[in-house]
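The structure follows.
Here is subunit A:
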Amino acid sequence: MQQNEKLQRIFRDVFDDPTIELEPTMTADDIAEWDSLSHVRLMLEVSKAFGVRFSASEVSSLNNVGDLQALISSKGGA
Partner candidate 1 sequence: MNFVSLHFIAFTLVTVLAYQATRSVTARQWVLLIASAYFISTYMLDIKSALPLVAFLGLGYVLIVGMSATPSRVYVAAAVCLMIGSFLYLKQFFFLTAVGLPFIYATVGLSYVLFRIISLIVDLSNQDIDGKPSPAAYLAYTCGFTTFLSGPVQTWTSFKSEYEKPPAPITEGEVLRALSRIATGYFKLAIVAAAFDYLFQNFSVQFGGSAHGLPWFKTVSLYTVSAAAYTGYLYYNFSGYMDIVIGIGGLLQFKLPENFNRPFSAKSFLEFWQRWHMTMSQWFKTYLFTPIMLTTMQRLPDPKHSAAIGLFAFFITFLVMGIWHGSTAVFVVYGVLMAFGACANKLWQIAMPRALGKPGYKSLQKRPVYIQLCKGLTFAFFTLALTCLWTPEIGQLFGLAGRLGLSGLLVSLGALTLCFAAVDTVLAPVAAMEFNALSGLETRYRDAWTVSRCAGVILAVVFVSAILNKAPEFVYKAF
Partner candidate 2 sequence: MIVVIRVLSRVILLTAALYAGVVGIAAFLAPRGSEARAVDTRTAPSTVYATATKYLMFMQPALREKGRRVIILGASNADLELRPDVIGRTVRCATIDNLSIGNENITELYQTAQIAVKNRQFSGDTSDVYVLGLWFGLFGDSKARWNGPGRQNNESDLDIEFQRYGNYRKAGDFYESRFGPEYESVVNGLVSPFALIEKVFREATYRARNFFFIRPDSRTDAEREAAVVSEAERAAAVAYWQQQLGSREHLAPAQFELLAKTIKMLSRGRNKVIVVDLPVPNWWDAAVPMNREYKDRLAALETALAGDDAVRFVGLSQYQKPENFSDEVHAKPSVATMIGQDVAKAINASACESTQQTSLTR
C-alpha cells in the first residue's frame, strides 16, 4: 500500500470519518475532531503502522499533513 493511502486509512480510523481525503496542505483546522488529544493518538497509530518513532518535539511541531508525510519518509517509514 502506498504511504499516502496507508496514512489516509489511519486518519479515517482515528477521526472516525470515512470521507477524509488527505492533502499535503491539510491542517488540524480542516478536521473538527483533530485536537491535541486525537493528535497524539494519531501519531501513535502512525508510529505503529509505519514502524517509526517520533519524539515529543516532532509530535508537537508538525504544521500540516505534508510535514507528517515528509517526516515519515525521512525516518524510512514503510
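On how the list was made: all candidates are chains of the complex that A comes from, given by their letters.
The criterion applied here is as follows: a contact is a pair of C-beta atoms (placed from the backbone, for glycine too) under 8 Å apart; a residue touches a chain by one contact, two chains touch by 3 or more; residues count from 1.
Because the structure is a prediction, the values reported are computed rather than measured.
Q: By the touch definition at the top, subunit A has one partner among 1 or 2 in this complex. Which number?
A: Looking at every copy, the candidate touching subunit A is 1.
Q: So in the complex, the part of subunit A that touches candidate 1 is made up of which residues?
A: My answer: residues 32, 35-38, 40-41, 43-44, 55-61.
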